[in-house]
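With one protein chain withheld, the remaining protein chains of the complex are depicted in position.
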Amino acid sequence: MMTRFLRETADDVRMVARGWRWGRRPLVPRNAEPFVPEKEKYVFPTEWARRRPARALREVVQEVGLDPLLRSQVSPRVTGLDMLGRVSPPVLFVANHASHLDTPLILCTLPDAWRRRTSVAAAADYFFDTWWRATGSAIVFNTFPIERRGGSLSSTPGDLLGQGWNVVVFPEGTRSPDGWMGRFRMGAAWLAIEHGVPIVPVAIRGSFAAMPRGRSWPRPGRPPVTVRYGAPLSPGDGETAREFAPRVVAAMSQLLDEDRTTWWQAQLRAARKEIPDPSGPKVARWRRVWEQTAPPRVGRRTDVWR
Amino acid sequence: MSRPGFVLQVDDRTPPLVVHEGEGFRLERFPIGTRVVYPPESLPAVRDVDATIRHALLNPEGSEPLSELLRPGMRLTIAFDDISLPLPPMRKPDIRQRVIEQVLTMAAAAGVDDVALISANAVHRRLTPDELRAIVGERVFRSFFPQGLLYNHDAEDPDDLLHVGVTDRNEDVEINRRAAESDLLVYVNVNLVAMDGGHKSVPVGLASYKSLRPHHNSKTMVQSRSFMDPEKSHLHHSAIRMGRLLADHLRIFTIETTLNNDVFPAPYEFLNKREWEWSIRDQASMLAARRALGVAPRKVKRRVFHSLESPYGVTGVHAGETEAVHAKTLANVHRQQMVEVQGQTDVLVMGLPYLGPYNVNSVMNPILATCMGLGYYFNSYRGCPLVRQGGAVILYHPVPNEFSQLHHPSYVDFFEEVLAETTDPVAIEEKFEQSYATDPWYIHLYRTSYAYHGVHPFYMWYWAAHALDHVGDVVWVGADRHTVQRMGFRAASTLSDALEMVSGTVGRSPSLTYLHNPPHLIADVH
Partner (left out) sequence: MMLALEMYRSLPRYVAARAAGGRIPGILTGPAAPLRLVNRDEPRVEHESWARVRPTLSGICGSDLGAVTGTTSLYFSALVSMPFVPGHEVVGELLDDCDDLSAGTRVVLDPVLSCAARGVEPCASCAAGATNRCDRITVGHVSPGLQTGYCSDTGGGWGRVLMAHRSQLYPVPDDLPDERAVLAEPLACAVHTAFRAAVPDGATVLVSGAGSVGLFATLALRELTSAGRITVVAKHARQRELARSFGATEVVSPDEVFRGVRRTTRAFRLAPDHQRAYLLGGVDVAIDAVGSKDSLDTVLRATRAGGRVVLSGMPTGGADLSPVWFRELDVVGTYASAPSEPAAGGRPAFELAMELAAGGPLDGVVGAVYPLYRWREAIDHAHSSGRLGTVKVAFDPHGER
């Protein structure tokens, strides 16, 4: 009786495991394909990742694992942290995006108090594709899913800002293919206006050289990267996303220029509207990549401007 | 948005498919190339059922609004479909309750005093007070039942039957006297499948045995191709003749309702879904259900299954003149259940669930199982039968030799006495029907207990007459060998055995079609 039950259970489980291809993608019978419904938008829940136990776990992972590991593989240099003194959370960190290093770079360069209250918008279609990747990135980076293919903006970033969390957004929506900054989408500006939070631009240089698209680990030799936090931007009264977004892009461009040169030079160039286009020169692809793969040259280093 | 029904071609990617078999189900791997007919997904339900009902009553088809038909001093009878509909029973409130409540509200407003409610159970068993309450709701029940104004139709009560006339084909029309002598008869129907409703409501539901004979017989049933397609059903033609005759004598206000395909409640929703779309959760529920059914004693299983109530959504309510209403109702039913299928098949496979119209809160005995498979499911077609003439039918059901003495006393005798002698519907009708129909004991039980009429098992067998006439071979998978043998069929333990057994009829590589039912579907065969 008991053994029969167990045997039948085993048979059932085996049949279901085979029929529904456990651990692999389920397949739809060929002629049922026209009838497959549009996949329901399933939002991986990440709420739990911002509760106390996950936070405690993340603290350990970031402090003991991520930070030492990052610093052992690249040599980050961070500037402009004083800008954070001028605002209070929540803020929207807006950064250019060229590498998977960008997120850990921002998290590891933020002061602890800020870092603990910061969460990262990550592409739903990549980071939240499978449950194990989603769980991992939510624990380590405090990510939440965001739909990058447009459509309705997921409500999560707004909710998070509302709950007092800082949110890191990469408005390009994807890593740059050649290290130069891509087109910024409006989402960040819209969020800032909607929730009345300031935008803190973050310029990252060298991450492309260190670990571009296609690499899963940084180049050997601890390549240098710089992370520069810029002055917070707040949307003006009645300012629309359409007006605010270019200001954010301009600030980003200026911040990148400042990192390459000096604050003052960048200021002057800004006044003359001579800030170089952060999307790079219109030249052959290889030259663009060539230039970006050089380690970040820092302009005349004058301690005053540091 | 609900997706239409479609025909799946089993390929190497197809997961095992659910096959119902009595109080349980199994997963079956069908041979590659098997066609599987899936019903359309549930249509969206109307949002505000009460408003829809009110709209239907006040804007009827081919009739004045109900409120204008009601006047003080009139005699009003409300008849309603009995417990054989819908299947499984509807989660409360039942749609009939909601309709009846509104009808009564209007009647009260119009000052109608003389109101009676009758369950149109023809020769079905009487409903228990609890069952009546479940259908009409507590309010109606409390207002009418204690006064004896809410009751079951009695097809054997000579005092409460009225012979209204004969049709041009010499068919006796004899129905419930109270209904026939009312100033207005309101009929509240649940149109679960295409055979229900229309003129099948009053002339059949409220009929006497005498008035059932013209259409409930083996000859008519063989020629009803199918009885799920009223246009081609001799059964319905006869009912329509009777209905038209009645409509000349009596004001009938028909209210018909249609439901969607939300048959299985939580946690059995996976049975409503297409298997390859099962989530991990669905798979887990399925496994859990299978295992639980594997160890549960039969009684427990029965209780679990019979306590299921379906979360049906209402897809339409139409009221007014019977034929105009029924046209709209049928369109609704077809919209929910019709699936286009190209061509007939050699072998038709069907899994029979635990429930048919005649075993609510009871046992599906071998005769009911046969009626379910070769009657209802086989006839779920329009055009031509899904299986070719002389093809084979494979049915899944355990078919235990088990009868409810309370509900089906005549079935036991039918099985032991009649089927032991012959399984030919014509011979059965000729030799035995009269003696069963007039057996005083069955009549006594039908009238005072909760038993189906003595003649009812004959009807069940006639229901299968068309299939018995059409197919060459019937094999039951997982059935009790002796029981199906008595009924003239054969039993196999697995699908491959069954295919082996029918290979004599249909060859070694027959075309297979599996009717993925329930939820209900009608195959539109071209």
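Annotations for the structure displayed:
A and B label the chains in the order they appear, each numbered from 1.
Simple rule for what comes next: a contact is a pair of C-beta atoms (placed from the backbone, for glycine too) under 8 Å apart; a residue touches a chain by one contact, two chains touch by 3 or more.
Being a predicted model, the structure only gives us computed values, none of them experimental.
All shown chains touched by the missing chain in the whole complex, by label: B. Taking the complete complex into account, B:E416 is the one of B:E416, B:E430 or B:E500 that touches the chain left out. Screening B:R91, B:R281 or B:H444 for touch with the missing chain picks out B:H444. One chain of the complex is left out; on subunit B, the residues touching it are 412-413, 416-417, 439-441, 444.
One rule holds for everything that comes next: only the chains that are shown with their structure count from here on.
Separating the centre of subunit A from that of subunit B, both taken as means of CA atoms, is a distance of 60 Å.
Taken in their complex, subunit A has these residues touching subunit B: 5, 8-9, 12-13, 15-16, 19-20, 26-32, 34-37. Partner subunit A is touched in their complex by these residues of subunit B: 3-4, 6-11, 13-16, 27, 29, 274-278, 283, 286-287, 290-291, 294-295.
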